[in-house]
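Note that one protein chain is taken out, while the other chains of the complex remain in position.
Take a look at subunit A:
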Amino acid sequence: MKMFEYMGKELFAKYGLPVPKGRMAKTPEEAAQIAAEIGGPCVVKSQVLSGKRGKAGGIKFPNTPEEAKKAAEEVLSMTIQGLPVECVLVEEKLKIDKELYMSITIDGSAKQAVMIASAYGGMDIEEQPEEYIIKKHIDPELGMHPFFARDVVRRMGIPLNGPHGKEIVKIVQTLYKICKEKDAELVEINPLVFSGDRVIAADSKVTIDEDAMFRMVDLPFVEDKSPAERAAKDLGLSFVELDGDIAVMANGAGITMGTLDTLQAFGGTPRNFLDCGGGTGREATAKALDILLNLQPKGLFINIFGGITRCDDVANAFKDVYEARGGFPVPVVIRLVGTNQDAGREILRSIGVEAFDFMQDAARRIIELVR
(Lines give C-alpha, C1' and ligand atoms only; values in the text may rest on other atoms or scores of the structure.)
Protein backbone atom coordinates (compact mmCIF):
# COMPACT_ATOMS: atom_id res chain seq x y z
CA MET A 1 0.00 0.00 0.00
CA LYS A 2 1.41 3.32 -1.06
CA MET A 3 1.35 6.72 0.60
CA PHE A 4 1.38 10.23 -0.78
CA GLU A 5 4.50 12.25 -0.04
CA TYR A 6 2.76 14.26 2.70
CA MET A 7 1.59 11.06 4.45
CA GLY A 8 5.12 9.71 4.39
CA LYS A 9 6.46 12.98 5.78
CA GLU A 10 3.88 12.98 8.58
CA LEU A 11 5.09 9.46 9.42
CA PHE A 12 8.72 10.65 9.31
CA ALA A 13 7.89 13.57 11.61
CA LYS A 14 6.30 11.20 14.16
CA TYR A 15 9.61 9.33 14.27
CA GLY A 16 11.57 12.55 14.70
CA LEU A 17 13.04 12.67 11.20
CA PRO A 18 13.67 16.22 9.97
CA VAL A 19 11.11 17.33 7.35
CA PRO A 20 10.42 20.81 5.90
CA LYS A 21 7.89 23.09 7.60
CA GLY A 22 4.44 22.87 5.97
CA ARG A 23 1.42 20.63 5.41
CA MET A 24 -1.18 19.31 2.98
CA ALA A 25 -3.86 21.52 1.38
CA LYS A 26 -6.97 20.60 -0.59
CA THR A 27 -7.96 24.13 -1.71
CA PRO A 28 -6.07 27.21 -2.99
CA GLU A 29 -7.27 29.13 0.11
CA GLU A 30 -5.74 26.57 2.47
CA ALA A 31 -2.53 26.73 0.43
CA ALA A 32 -2.42 30.53 0.85
CA GLN A 33 -3.02 30.18 4.58
CA ILE A 34 -0.13 27.70 4.97
CA ALA A 35 2.16 29.95 2.88
CA ALA A 36 1.31 32.86 5.18
CA GLU A 37 2.24 30.77 8.22
CA ILE A 38 5.56 29.83 6.63
CA GLY A 39 6.13 33.51 5.84
CA GLY A 40 8.58 33.27 2.98
CA PRO A 41 9.31 31.50 -0.32
CA CYS A 42 7.40 28.20 -0.58
CA VAL A 43 7.06 25.12 -2.71
CA VAL A 44 3.68 23.76 -3.81
CA LYS A 45 3.90 20.07 -4.71
CA SER A 46 1.21 17.97 -6.38
CA GLN A 47 0.37 14.82 -4.40
CA VAL A 48 0.13 11.93 -6.86
CA LEU A 49 1.73 8.49 -7.00
CA SER A 50 4.07 9.37 -9.84
CA GLY A 51 7.78 10.03 -9.88
CA LYS A 52 7.64 12.57 -12.71
CA ARG A 53 5.87 15.44 -10.93
CA GLY A 54 8.55 18.05 -11.45
CA LYS A 55 8.97 17.36 -15.14
CA ALA A 56 5.15 17.46 -15.58
CA GLY A 57 4.96 20.96 -14.01
CA GLY A 58 3.36 19.68 -10.82
CA ILE A 59 5.85 21.49 -8.55
CA LYS A 60 5.78 25.31 -8.25
CA PHE A 61 7.75 27.91 -6.25
CA PRO A 62 5.56 30.83 -5.09
CA ASN A 63 7.08 33.67 -3.03
CA THR A 64 3.91 35.07 -1.43
CA PRO A 65 0.58 33.67 -0.11
CA GLU A 66 -1.13 35.22 -3.15
CA GLU A 67 1.23 33.41 -5.52
CA ALA A 68 0.79 30.20 -3.49
CA LYS A 69 -2.97 30.41 -3.96
CA LYS A 70 -2.53 30.78 -7.72
CA ALA A 71 0.05 27.97 -7.88
CA ALA A 72 -2.23 25.62 -5.92
CA GLU A 73 -5.16 26.51 -8.18
CA GLU A 74 -3.11 25.51 -11.23
CA VAL A 75 -1.68 22.33 -9.73
CA LEU A 76 -5.03 21.16 -8.32
CA SER A 77 -6.52 21.29 -11.84
CA MET A 78 -3.76 19.12 -13.32
CA THR A 79 -3.71 15.46 -14.30
CA ILE A 80 -0.25 13.86 -14.06
CA GLN A 81 0.31 10.59 -15.91
CA GLY A 82 -3.42 9.95 -15.86
CA LEU A 83 -3.77 10.74 -12.15
CA PRO A 84 -5.90 13.75 -11.15
CA VAL A 85 -4.26 15.95 -8.48
CA GLU A 86 -6.56 16.07 -5.45
CA CYS A 87 -4.27 17.72 -2.93
CA VAL A 88 -0.99 19.61 -2.69
CA LEU A 89 1.77 19.82 -0.13
CA VAL A 90 2.76 23.41 0.74
CA GLU A 91 6.08 23.74 2.50
CA GLU A 92 9.07 26.00 3.05
CA LYS A 93 11.44 26.36 0.11
CA LEU A 94 14.79 24.91 1.13
CA LYS A 95 18.18 26.34 0.30
CA ILE A 96 19.75 23.23 -1.20
CA ASP A 97 23.52 22.81 -0.84
CA LYS A 98 23.63 19.13 -1.72
CA GLU A 99 21.21 16.32 -2.64
CA LEU A 100 21.69 12.78 -1.33
CA TYR A 101 19.75 9.52 -1.60
CA MET A 102 18.72 7.06 1.09
CA SER A 103 16.34 4.10 1.18
CA ILE A 104 15.65 0.72 2.75
CA THR A 105 13.90 -1.99 0.74
CA ILE A 106 13.59 -5.79 0.59
CA ASP A 107 16.19 -7.79 -1.34
CA GLY A 108 14.37 -11.05 -2.12
CA SER A 109 17.50 -12.81 -3.38
CA ALA A 110 19.41 -12.05 -0.17
CA LYS A 111 16.29 -12.60 1.98
CA GLN A 112 17.18 -9.47 3.90
CA ALA A 113 16.40 -5.79 3.99
CA VAL A 114 18.99 -3.65 2.25
CA MET A 115 20.07 -0.05 2.84
CA ILE A 116 20.78 1.86 -0.35
CA ALA A 117 22.48 5.24 -0.09
CA SER A 118 24.30 7.69 -2.30
CA ALA A 119 25.99 11.04 -1.84
CA TYR A 120 24.59 11.88 -5.30
CA GLY A 121 20.79 11.92 -4.98
CA GLY A 122 18.04 13.80 -6.75
CA MET A 123 16.21 13.29 -10.00
CA ASP A 124 18.94 11.37 -11.78
CA ILE A 125 19.69 8.77 -9.10
CA GLU A 126 18.88 5.92 -11.49
CA GLU A 127 21.57 7.11 -13.88
CA GLN A 128 24.34 7.28 -11.25
CA PRO A 129 27.20 4.83 -11.84
CA GLU A 130 27.30 1.75 -9.58
CA GLU A 131 30.33 2.99 -7.61
CA TYR A 132 28.31 5.95 -6.29
CA ILE A 133 25.57 3.64 -4.96
CA ILE A 134 26.16 2.08 -1.54
CA LYS A 135 24.31 -1.14 -0.73
CA LYS A 136 24.52 -2.65 2.72
CA HIS A 137 22.35 -5.57 3.85
CA ILE A 138 20.79 -5.59 7.30
CA ASP A 139 21.24 -8.92 9.11
CA PRO A 140 17.80 -9.57 10.67
CA GLU A 141 19.26 -11.36 13.69
CA LEU A 142 21.74 -8.57 14.38
CA GLY A 143 19.31 -5.74 13.70
CA MET A 144 20.28 -2.08 13.30
CA HIS A 145 23.09 -0.53 15.34
CA PRO A 146 24.93 2.82 15.32
CA PHE A 147 28.06 1.21 13.81
CA PHE A 148 26.05 0.19 10.75
CA ALA A 149 24.92 3.78 10.25
CA ARG A 150 28.46 5.12 10.78
CA ASP A 151 29.75 2.81 8.07
CA VAL A 152 27.10 4.08 5.65
CA VAL A 153 28.13 7.67 6.42
CA ARG A 154 31.82 6.83 5.92
CA ARG A 155 31.12 5.20 2.57
CA MET A 156 29.07 8.22 1.47
CA GLY A 157 32.21 10.29 2.04
CA ILE A 158 30.63 12.50 4.67
CA PRO A 159 32.71 13.55 7.73
CA LEU A 160 31.38 11.64 10.73
CA ASN A 161 32.14 14.34 13.30
CA GLY A 162 30.45 17.14 11.35
CA PRO A 163 26.81 18.18 11.90
CA HIS A 164 25.64 16.35 8.77
CA GLY A 165 27.35 13.05 9.64
CA LYS A 166 25.83 12.90 13.12
CA GLU A 167 22.35 13.63 11.76
CA ILE A 168 22.61 10.96 9.04
CA VAL A 169 23.65 8.34 11.61
CA LYS A 170 20.32 9.05 13.35
CA ILE A 171 18.36 9.02 10.09
CA VAL A 172 19.74 5.64 8.98
CA GLN A 173 18.72 4.04 12.27
CA THR A 174 15.29 5.68 12.25
CA LEU A 175 14.54 4.48 8.72
CA TYR A 176 15.04 0.86 9.78
CA LYS A 177 12.91 1.42 12.88
CA ILE A 178 10.09 2.64 10.62
CA CYS A 179 10.51 -0.37 8.31
CA LYS A 180 10.25 -2.86 11.15
CA GLU A 181 7.51 -1.14 13.15
CA LYS A 182 5.33 -0.25 10.16
CA ASP A 183 6.16 -3.25 7.94
CA ALA A 184 7.43 -0.94 5.22
CA GLU A 185 8.79 -2.74 2.17
CA LEU A 186 10.14 0.57 0.90
CA VAL A 187 11.12 3.76 2.72
CA GLU A 188 12.89 6.22 0.44
CA ILE A 189 14.18 9.77 0.86
CA ASN A 190 15.16 11.32 -2.44
CA PRO A 191 16.53 13.84 -2.11
CA LEU A 192 17.82 14.04 1.40
CA VAL A 193 19.24 17.57 1.39
CA PHE A 194 21.97 19.51 3.13
CA SER A 195 20.60 22.99 3.83
CA GLY A 196 23.19 24.96 5.80
CA ASP A 197 23.82 22.89 8.92
CA ARG A 198 20.50 21.08 8.60
CA VAL A 199 19.83 17.70 6.97
CA ILE A 200 16.22 17.47 5.75
CA ALA A 201 14.04 14.85 4.02
CA ALA A 202 12.83 16.89 1.05
CA ASP A 203 10.70 14.04 -0.32
CA SER A 204 9.29 10.74 0.91
CA LYS A 205 8.20 7.50 -0.64
CA VAL A 206 6.73 4.84 1.65
CA THR A 207 5.16 1.50 0.68
CA ILE A 208 3.66 -0.71 3.38
CA ASP A 209 3.56 -4.51 2.96
CA GLU A 210 -0.03 -5.39 1.99
CA ASP A 211 0.33 -8.69 3.82
CA ALA A 212 0.93 -6.81 7.08
CA MET A 213 -2.27 -4.75 6.90
CA PHE A 214 -3.82 -6.88 9.62
CA ARG A 215 -1.47 -5.33 12.17
CA MET A 216 -1.41 -1.76 10.78
CA VAL A 217 -4.33 0.13 12.28
CA ASP A 218 -3.38 3.78 12.27
CA LEU A 219 -1.79 4.43 8.87
CA PRO A 220 -3.33 6.35 5.94
CA PHE A 221 -3.02 4.95 2.39
CA VAL A 222 -3.77 5.91 -1.16
CA GLU A 223 -6.09 3.78 -3.28
CA ASP A 224 -4.10 2.80 -6.36
CA LYS A 225 -6.41 0.12 -7.77
CA SER A 226 -9.25 0.38 -10.29
CA PRO A 227 -12.77 -0.27 -8.88
CA ALA A 228 -12.76 -3.81 -10.34
CA GLU A 229 -9.27 -4.44 -8.91
CA ARG A 230 -10.44 -3.18 -5.51
CA ALA A 231 -13.56 -5.41 -5.60
CA ALA A 232 -11.36 -8.44 -6.33
CA LYS A 233 -8.86 -7.47 -3.63
CA ASP A 234 -11.68 -7.27 -1.07
CA LEU A 235 -12.56 -10.87 -1.99
CA GLY A 236 -8.94 -11.81 -1.29
CA LEU A 237 -8.17 -12.25 -5.00
CA SER A 238 -5.43 -10.88 -7.15
CA PHE A 239 -6.69 -9.10 -10.27
CA VAL A 240 -5.10 -6.90 -12.92
CA GLU A 241 -6.93 -5.32 -15.84
CA LEU A 242 -5.40 -5.76 -19.28
CA ASP A 243 -6.68 -4.61 -22.65
CA GLY A 244 -7.67 -7.76 -24.58
CA ASP A 245 -11.08 -9.40 -25.03
CA ILE A 246 -11.01 -12.80 -23.28
CA ALA A 247 -11.71 -12.66 -19.54
CA VAL A 248 -9.57 -15.18 -17.67
CA MET A 249 -9.89 -16.89 -14.31
CA ALA A 250 -7.31 -19.37 -13.10
CA ASN A 251 -6.10 -20.52 -9.70
CA GLY A 252 -2.54 -19.59 -8.81
CA ALA A 253 -0.34 -16.73 -10.01
CA GLY A 254 1.96 -18.95 -12.05
CA ILE A 255 -0.74 -20.86 -13.90
CA THR A 256 -2.70 -17.66 -14.48
CA MET A 257 0.37 -16.16 -16.17
CA GLY A 258 0.89 -19.46 -18.02
CA THR A 259 -2.74 -19.25 -19.19
CA LEU A 260 -2.28 -15.69 -20.48
CA ASP A 261 0.97 -16.75 -22.20
CA THR A 262 -0.80 -19.68 -23.87
CA LEU A 263 -3.76 -17.57 -25.03
CA GLN A 264 -1.41 -14.98 -26.47
CA ALA A 265 0.76 -17.61 -28.20
CA PHE A 266 -2.37 -18.99 -29.91
CA GLY A 267 -3.47 -15.53 -31.09
CA GLY A 268 -5.92 -14.58 -28.33
CA THR A 269 -5.80 -11.46 -26.13
CA PRO A 270 -6.53 -11.60 -22.38
CA ARG A 271 -8.81 -8.96 -20.83
CA ASN A 272 -7.34 -9.47 -17.36
CA PHE A 273 -5.26 -11.46 -14.90
CA LEU A 274 -7.40 -13.04 -12.16
CA ASP A 275 -5.87 -15.45 -9.68
CA CYS A 276 -8.62 -17.06 -7.60
CA GLY A 277 -6.22 -19.54 -5.96
CA GLY A 278 -5.53 -20.27 -2.32
CA GLY A 279 -8.73 -22.13 -1.48
CA THR A 280 -11.20 -19.42 -2.52
CA GLY A 281 -14.66 -20.74 -1.64
CA ARG A 282 -17.88 -21.00 -3.66
CA GLU A 283 -19.28 -17.58 -2.82
CA ALA A 284 -16.12 -15.58 -3.52
CA THR A 285 -15.56 -17.47 -6.76
CA ALA A 286 -19.10 -16.60 -7.89
CA LYS A 287 -18.49 -12.92 -7.10
CA ALA A 288 -15.22 -13.08 -9.04
CA LEU A 289 -17.10 -14.47 -12.06
CA ASP A 290 -19.49 -11.53 -11.78
CA ILE A 291 -16.54 -9.10 -11.78
CA LEU A 292 -15.26 -10.73 -14.99
CA LEU A 293 -18.65 -10.71 -16.75
CA ASN A 294 -19.10 -7.06 -15.79
CA LEU A 295 -15.95 -6.28 -17.80
CA GLN A 296 -18.10 -7.19 -20.85
CA PRO A 297 -15.50 -9.45 -22.46
CA LYS A 298 -16.10 -11.33 -25.72
CA GLY A 299 -15.49 -14.65 -23.99
CA LEU A 300 -14.71 -16.20 -20.61
CA PHE A 301 -11.95 -18.75 -20.04
CA ILE A 302 -11.74 -20.62 -16.75
CA ASN A 303 -8.65 -22.73 -16.15
CA ILE A 304 -8.63 -24.60 -12.84
CA PHE A 305 -6.11 -27.16 -11.67
CA GLY A 306 -7.38 -27.89 -8.18
CA GLY A 307 -4.98 -28.37 -5.30
CA ILE A 308 -6.18 -26.42 -2.29
CA THR A 309 -8.88 -25.08 -4.65
CA ARG A 310 -11.67 -27.65 -4.95
CA CYS A 311 -13.25 -28.33 -8.34
CA ASP A 312 -16.73 -28.76 -6.81
CA ASP A 313 -16.52 -25.28 -5.22
CA VAL A 314 -15.63 -23.76 -8.59
CA ALA A 315 -18.35 -25.73 -10.42
CA ASN A 316 -20.96 -24.72 -7.85
CA ALA A 317 -19.95 -21.07 -8.15
CA PHE A 318 -20.18 -21.39 -11.93
CA LYS A 319 -23.64 -22.92 -11.61
CA ASP A 320 -24.77 -20.20 -9.16
CA VAL A 321 -23.80 -17.45 -11.60
CA TYR A 322 -25.27 -19.38 -14.54
CA GLU A 323 -28.61 -19.72 -12.76
CA ALA A 324 -28.68 -16.17 -11.37
CA ARG A 325 -28.09 -14.73 -14.84
CA GLY A 326 -30.16 -17.27 -16.78
CA GLY A 327 -27.12 -18.39 -18.77
CA PHE A 328 -23.97 -16.59 -19.88
CA PRO A 329 -24.01 -13.64 -22.31
CA VAL A 330 -20.72 -14.71 -23.95
CA PRO A 331 -19.04 -18.01 -24.91
CA VAL A 332 -17.49 -19.78 -21.92
CA VAL A 333 -14.84 -22.50 -21.88
CA ILE A 334 -13.89 -24.23 -18.66
CA ARG A 335 -11.01 -26.56 -18.02
CA LEU A 336 -11.39 -28.32 -14.69
CA VAL A 337 -9.05 -30.93 -13.21
CA GLY A 338 -7.58 -31.78 -9.79
CA THR A 339 -9.06 -32.03 -6.27
CA ASN A 340 -12.71 -33.22 -6.35
CA GLN A 341 -12.66 -33.18 -10.15
CA ASP A 342 -15.43 -35.80 -10.63
CA ALA A 343 -17.85 -34.02 -8.32
CA GLY A 344 -17.13 -30.71 -10.09
CA ARG A 345 -17.70 -32.12 -13.55
CA GLU A 346 -20.97 -33.73 -12.48
CA ILE A 347 -22.25 -30.33 -11.32
CA LEU A 348 -21.23 -28.73 -14.65
CA ARG A 349 -22.95 -31.53 -16.61
CA SER A 350 -26.18 -30.78 -14.75
CA ILE A 351 -26.27 -27.41 -16.57
CA GLY A 352 -25.05 -28.86 -19.86
CA VAL A 353 -21.38 -27.80 -19.66
CA GLU A 354 -18.58 -30.24 -20.48
CA ALA A 355 -15.17 -29.40 -19.00
CA PHE A 356 -11.88 -29.77 -20.86
CA ASP A 357 -8.96 -31.92 -19.63
CA PHE A 358 -6.08 -29.95 -21.08
CA MET A 359 -5.30 -26.23 -21.01
CA GLN A 360 -4.03 -26.09 -24.60
CA ASP A 361 -7.25 -27.62 -26.02
CA ALA A 362 -9.42 -25.32 -23.92
CA ALA A 363 -7.38 -22.25 -24.92
CA ARG A 364 -7.73 -23.05 -28.63
CA ARG A 365 -11.48 -23.54 -28.17
CA ILE A 366 -12.16 -20.17 -26.49
CA ILE A 367 -10.16 -18.37 -29.17
CA GLU A 368 -12.25 -20.08 -31.89
CA LEU A 369 -15.46 -19.11 -30.12
CA VAL A 370 -14.67 -15.39 -29.74
CA ARG A 371 -13.58 -15.02 -33.36
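FYI, a contact is a pair of C-beta atoms (placed from the backbone, for glycine too) under 8 Å apart; a residue touches a chain by one contact, two chains touch by 3 or more; residues count from 1.
The rule is simple: contacts and distances are computed from a predicted model.
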item	value
Which of "DNA-directed DNA polymerase", "PadR family transcriptional regulator", "Succinate--CoA ligase [ADP-forming] subunit alpha" or "Molybdopterin-dependent oxidoreductase" matches, in UniProt, the chain that is not displayed	"Succinate--CoA ligase [ADP-forming] subunit alpha"
Hidden partner chain, touching residue among A:S50, A:T64, A:Q128 or A:S238	A:S238
Absent-chain contact - pick from A:M123, A:I308 or A:I351	A:I308
Omitted-chain contact residue, chosen from A:G122, A:P191 or A:G277	A:G277
Sole contact to the chain not displayed, among A:E66, A:D139, A:D197 or A:E283	A:D139
Options A:A68, A:V88 or A:A113, residue touching the unrepresented chain	A:A113
Positions on subunit A where the hidden chain makes contact	106, 108-109, 111-113, 126, 139-141, 179-180, 183, 185, 209, 211-212, 214-215, 238, 240, 242, 250-258, 260-265, 270, 273, 275, 277-279, 305-309, 337-339, 358-360
